[in-house]
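Each remark here refers to the structure printed beneath this line.
For this depiction, one protein chain was excluded, whereas all remaining protein chains were kept in their positions.
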Amino acid sequence: MPELIRVGRDEDRDTYHLNMGPQHPSTHGVLRLRLHLKGEVILSADPIVGYSHRAHEKMAENRNYIQFLPNTSRMDYLSGMIYNVGYCQAIEKIIGLEVPERAEYIRVICCELNRISSHLLWYGTLLMDLGGFTPFLYCFEDRERILDILDLVSGSRLTYCYGRFGGVTEDVDDKFLSETLAFCKHLRNRLPEYDDLVTNNVIFQNRCKGIGHIDKKTCHEFAVTGPCQRAAGEKRDVRRDEPYGIYDRFDFKVPTRTGGDCFDRFMVRVEEISESLSIVEQAISKLPVGPVMAPKVPRKIAPAKGEYYFAVESARGHFGMYIVSNGTEIPERMHFRTPSFSNLATMRRVLKGSTISDTVAILGSIDIVLPEIDR
Amino acid sequence: MKKPTDQMTTEELLVEAGPLVHIDALENLLNHARSKSLWPLTFGLACCAIELMAAGASRFDLDRFGAGVFRPSARQADVMIVAGTISKKMGPVIQALWDQMPSPKWSIALGGCTIDGGPFKYPNQYAIIEGADKIIPVDIYIPGCPPRPEALISGLLLLEEKIKAGKRFKA
Partner (left out) sequence: MSSPVLDILWSQFPHLESTDCADTAAGCHVSHACRREDLVGISTVFRESGYRLEMLTCLDERAGRKMFRLVYHFTQIDPVERHRVLVDVPVGEQAPTISHLFESANWYEREVYDMFGVSFSDHPDMTRILTEEGADYHPLLKDFGTIDGPVKGGDDA
């Protein structure tokens, strides 16, 4: 090990230092938590990140805007479609490229399906962390159907590269639309089943209620976004507050709760699944005919010199892209403001005073993706 | 096999001398059993870990091949599926985990990153280790970014062939 860190018992104070991770089934990847414990109570927690640092930002400075496209969906692989399309939308806004209507609707359908698949995976893994293996199998069965649908158009199951500057690569066909509608209907019928299995389960509620409070003040200080922020009672969603693409044309609720504990974050995401289903259905019913790619896309993408910022709502929160152009094909700098980075930072405060057994529930409920934190 | 000489250390002599009694039929039987009861280490690094989870979940169900018992502790596992980009920070951890696994053990490099750095390989890159075989011995390479669960299953079946043939790296 490169770093000498103290683990084990402090003789004088009867306290204990413990490393959780980087290889631990409940840290959702390669997060390492350095915990200082007295018995089971956490005196201080220090998340250590960087175990999945892949230098996306350096790569961006070494290639042109188009070559960076495949990187976007590998940053947050669970909402890869949203990142990929979001990056396209950012560049389109910078160079002033109009996207055909049909492509905009297809993007919304795919992004929302991706959001549902991300939430389903989170649902399954949270429950697995809490000791229930069955919901994991339920969620993955439904998630596979979404992956099949997205596979139809993008050709990949996870790291999509479906968006292009000016549209999307492929048009959707009738099979895609009918399967999406059938899936929406299927999942709507499944959600009550999930509620019976999980939400109304006493053990689950006891393990989640009243722990891991992320209140409004913490949200504010740590710049927490996404479902964690909405569970604390702040009604904030980039899709609604700074509408990008065509999100202003859809009728959807921004679910909020007030407590900010694990159970509230759980409920917010569950409600988001049904809201996303409704957006998908609306988008399909309004889907216009026409091209899916802008007629004239410049072969050379060289935005005017300047600094740009563009934000989208990923499955985990506010994903911001800060792009500095020097007028050439190669970006001067790209910085990605990723939601999990800020959300995870709260753990220094939130985990203090809770117990080890609650740690897995709290970590699971904030839904982190490590490569997105480490970039 | 090298001829044991007096220049060798005791450790080397022990390796070169091999087992005192070698019963082929029993070894084959053991290998057959091992190949059908692989216990992978629960261990994900990046994107490929999600496909690894998918492979273990409802549709693909690794249990059909005897490889569905994921163990969170390295000391209980006998196959390490390296799933995802290996950063320089993570490299020593993977090495430690590999050393903690009891022999006989095998490893699978899942995805482009674990083969040669995959999409993150470029001149002067600083953050990642280009390939799992730079730090641990790898039995099976599965290409893809990420590989589909079917590819992982195919890789596991190949590994089973390899185990049945009695081939493995000396730990």
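Chains here go by letter, A and B, matching the order in which they are written, and residues are numbered from 1 within each.
The criterion applied here is as follows: contacts are C-beta pairs under 8 Å (C-beta built on N, C-alpha and C of every residue); 3 or more make two chains touch, one makes a residue touch a chain.
Being a predicted model, the structure only gives us computed values, none of them experimental.
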Full-complex contact with the absent chain, from A:122, A:140, A:222 or A:247: A:222
Residue among A:28, A:74, A:157 or A:318 that touches the chain left out of view: A:318
Contact partner of the left-out chain, one of A:94, A:172 or A:214: A:94
Residue, one of A:101, A:170, A:215 or A:234, that touches the chain absent here: A:234
Residues of chain A in contact with the chain not shown: 2-3, 49-50, 53, 55, 57-58, 61-64, 67, 93-94, 96, 218, 220-223, 234-236, 241-242, 306-311, 318, 320, 322, 324, 329-330, 332-333, 335, 337, 341-342, 345, 349, 374-375
Residues of chain B (touch criterion as defined above) contacting the omitted chain: 87-89, 121-127
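What we mean here is this: only the chains that are shown with their structure count from here on.
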Contact set on chain A toward chain B in their complex: 1-2, 22-25, 29-30, 50-55, 58-59, 62-63, 70-71, 74, 77-78, 121, 124-125, 136-138, 140-141, 143-144, 147, 157-159, 370-371, 374
Residue ranges of chain B touching chain A (in the complex, touch as defined): 41-47, 49-51, 53-54, 57-59, 72, 74, 84-85, 87, 89-90, 92-93, 96-97, 119-120, 122, 125-128, 145-146, 148
